[in-house]
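I have placed the structure first, in the form of structure tokens, so that the comments after it can refer back to it.
The complex appears here without one of its protein chains, the remainder shown in place.
Labels for the chains are A, B and C, by order of writing; each one numbers its residues from 1.
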């Protein structure tokens, strides 16, 4: 596995970690942050990033197809976190990592 | 795999499904139901039940040890759901399934 | 959640269980059954089915998109299991469950 692939897998796992941490953070904030819609989207994003990393680690033939879907969900999550973030640093950071992961996944989907 | 094992695995997957569904339900209820502590415990229980089922399906040598921990978490989750349930049918049902799964896991841990 | 949805989720979890069990079975058979390509495809199928069930249980807005990909991977896995099955009952059974799950996922993807 080359270094660029290792870095991409790390980006997916960082996004998984960020979304997972942000779920707890949003539950503490309450209100729309703790709505089923937002928490479910954070869960979607955390889980699909973890799976995309897993497919990449194993060199699965279905990796590119999964990355395409992962990019889409990451972008939804980035948009929603951004629109809710206000001055909250954790939400802004999560949006940023989701967007970075979306870019990585899109590139992987296209280069496959 | 004998029928009793198949049924036990089904109980663990039922508990995983119930806790996962109950997370969304609790977020809709709000208040203490949507507290990080309660949601995190439901997540703990959903995830450990899914993993215990996985270890059982694969016939892992570590299955009994995992079942012991799974039984403990299921019982915590049953207690917390019960104490919050009031008249809510979904919470009562979830507590019941967690308790059933705890019993199954304890039996599996002891018979291994 | 209506009964038809419950049944569909059960089909996805049955496919997850079947592919997971079949991995151990194929490792015991050895040869091409234990090739990285076949084991990796069984893992892809097991993991995406478990995730598709999870998205369905939570009522995720991304469920239909995930079902589309899941259907595709299930069909690949069904084809490969079938082509290797010969007289092996477990392989034939796994192929059958993968095909059933592919049909369910396709229907869910279209009706969303």
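Keep this in mind: contacts are C-beta pairs under 8 Å (C-beta built on N, C-alpha and C of every residue); 3 or more make two chains touch, one makes a residue touch a chain.
Just so it is clear, the structure is predicted and the values come from calculations on it, not from any experiment.
Considering B:66, B:81 or B:97, the position touching the chain not shown turns out to be B:66 (whole complex). Checked against the full complex, the one of A:17, A:92 or A:107 touching the unshown chain is A:17. Seen across the whole complex, the unshown chain contacts subunit C at 23-24, 27-28, 30, 34-36, 39-40.
Contact residues of subunit A toward the unshown chain are 1, 9, 13, 17, 20-21, 23-24, 50, 54, 57-59. Where subunit B meets the omitted chain, the residues involved are 37, 40-41, 43-44, 47-48, 51, 54-55, 58-62, 65-66, 69, 72-73, 76.
Note that in this section only the chains that are shown with their structure count from here on.
Taking only C-alpha atoms, you rotate subunit B by 180 degrees to land it on subunit C; that is to the nearest 5. Chain centres here are means of the Cα atoms, and by that rule the chain farthest away from subunit B is A. Between the Cα centres of subunit A and subunit B there is a gap of 27 Å. Subunit A and subunit C have Cα centroids separated by 24 Å. Counting partner chains per residue, subunit C shows two or more touched chains at residues 54, 58-59.
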